[in-house]
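Every protein chain except one is present and positioned as in the full complex.
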Amino acid sequence: MSTLLALDGVSKQYGSLMAVDGVTLGIERGARHALIGPNGAGKSTLFGLIAGTSATTAGTIALAGEDITRRSDSWRARVGVAKTFQHSSLFLSLSVADNIALAAQRLTGHGLRIRTRAAHCPGVAEEVERCLALVGLADRPQVRVSALSHGERRQLEVAVALATRPRLLLLDEPTAGMSAAESGRFVGLVESLPPDVTVLLIEHDLDVVFRLADRISVLHLGKLLADGTPEQVRADEVVQQAYLGSGAARELFLTSPGSP
Amino acid sequence: MAAPVSAGTRLQPQPLDPPARLRWYGVVVVALAFVPFVAPADVAATATRILALALLAVSLDLLVGVGGMPSLGQAAPFGVGVYAAGLTARELTPFAPVQVLVAVAAGALLSALLGWLVVRSRGTYLLMLSLALAELVHTLAGKWDALTGGTNGLVGVPALTFAPGGEPVRLAGLVYWWVLAVAVVGFLVVVVVSRSAFGRSLRGIRDNEARMSSLGYSTFRVKYTAFVISGAVAGLAGALWMAQTRFASPEDLGFHVSAFALLAVVIGGRGSLWGAVLGAALVGVIRDEFGPQLGGRGPLLLGIAFIAAVYLLPHGFAGLRLRRARTQGHP
Partner (left out) sequence: MLTWLGANYITMIDGVALGVLLFTIALGLSLVFGVMDVLNLAHGALYLIGAYVAVQVLGGGSASLLAFAGAGVLALLIGGLAGAGLSVMTRPVARRGHLDQALLTLGVALVVADLLSAAFGNDVKSIDPPTAFAGSTSLLGDAYPTYRLVVIAVGLLLAIGAYVLIERTRVGALVQASVADAPMVRALGVDTGRLVTGVFAAGGGLAALGGVLGAPILSAYPGLDTRVLILGLVVVVIGGLGSVTGALVGALLIGQVETLGVSLLPTYASFLVFGTMALVLLVRPSGLLATGRSA
């Protein structure tokens, strides 16, 4: 397997605070890679740096061998980096279908077309239908997003990201706020993604992590604490020590059901 | 609530299916076409000016309502269109379509220049910048005597003709029909833009620009394109204004014109293009019919209308329709 995403000494400094501190990490093509760590470990910040919504203060980020450190978020999106947001970031006054269509029509090149009617974009309606079906919102295409429940918004968030047909999919706590059923469906969805889609996932639900991930990185206080297969990480003493601070997390961590 | 599925759809007015919508447009246009038959010439002239202002309001609504770019400077492309049409008629040809084309080009060009600066900003900063730039263009029109006639205005504009070298059209009714026909075309252009894939992108930016960027859009390109289109339509509205008034003054670029258009958009309901037309008609009638009766206290009336609109009509006419639909449990 080759490396799709390579982080080298990536750092983000806010004043005197190192939110992300010299993270060097490679994500394999097609991996299901989970990023875990306590709150404030810098996971979401790292996602922002990878997606390009904020700039690194040091280090380089390469996608498929190309340095993208200084590229804008929209440029990265066009080469296949998609991100879902921890707090849903959607188009509230538009319908569910239009939210996905916005992602789809950028891909089909209709985003700037004035003579193409929104309702008749070739290829867009099919893509909308496909993504809605994937996340289980197929019966609600015309509902306004502002009328969706929290869990439904999380699902739509994933659908919008999928509609960009990403090479690298960054999922920031996708199951937060989902019901157990929704969460289960989500795991199925990620499992059903084409194997060439690389998934990097921030997740607090270790159930989900161990069902999905074939590789886990642990972030603590902005630093990469451990990186390896689920078994390696589970056995890592440094990781166990880092989690000792919060007993509950440790327990969850050690007693979670076996990996797939 | 009958079924969960309808919960969200009820929050917006049910869109008419396209044939019904077209029928409505047709009915309105035919009704408007009858105005010269039933009204005296001065009313037709007022109606002509209101049509031009309605198109201006529609062009602004594309920015404010659809694109979420609250511009206070729409008078700039409008006024430049007025001058461009007048100068074309006086110096080149009074043949009406040429005036329209030149005005559209002038409005688009000006917006292309100003937009380069304005579109980079958002929110309050955009309000401020668009206002400042438009006012500078306004001042310029008053100072550039050689081209604009300065504060005396642009005079000696001939009546338009419907054929190159043809008879000047002087009948108010005929001018009205010409303006109505062109305004309908301009309105439909904005409708097409608004309902296009591009229009959807524009709404996306209005709702959540950062997300559009992270979906891979160049939000600057989308906003800039909308700004130029809006300027072109405003320039067109300027040509229609000139077709009736045959006079241009720096005040056509003034802040009051922008304020008027904005009030029309707000009263009509942001993002509702027909609402902007209705708002312009209402504001225009109030200003032209009731303003003089109050002894030139037009600005006072305009100011009160603004305050009232902000407090009482947060979503404009379109919002009223929506509220009624909700209270009646409309499906």
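By letter and in written order, the chains are A and B; residue numbering begins at 1 in each of them.
Criterion: a residue touches a chain if its C-beta (ideal position, glycine included) is under 8 Å from a C-beta of that chain, and two chains touch if they have at least 3 such contacts.
Just so we're clear, the structure is a prediction, and the values are computed from it rather than from any experiment.
The chain we do not see here touches B in the full complex.
Considering the whole complex, the residue from B:43, B:140 or B:286 that touches the absent chain is B:140.
Residue B:266 is the one among B:157, B:232 or B:266 that touches the chain not shown. Although one chain is not displayed, its contacts with subunit B can still be listed: residues 64, 70, 72, 117, 120-129, 131-133, 135-137, 139-140, 143, 255, 259, 262-263, 266, 297, 299-300, 302-311, 314.
Following the convention adopted for this analysis, only the chains that are shown with their structure count from here on.
By the touch rule above, subunit A contacts subunit B in their complex via residues 51-53, 72-75, 77-78, 83, 85, 89-95, 98, 101-103, 105-107, 110-119, 121, 124, 139-140, 142-148, 160, 164.
Contact residues of subunit B toward subunit A in the complex are 5, 7-9, 11-12, 192-193, 195-201, 203-204, 206-208, 210-219, 221-222, 225, 229.
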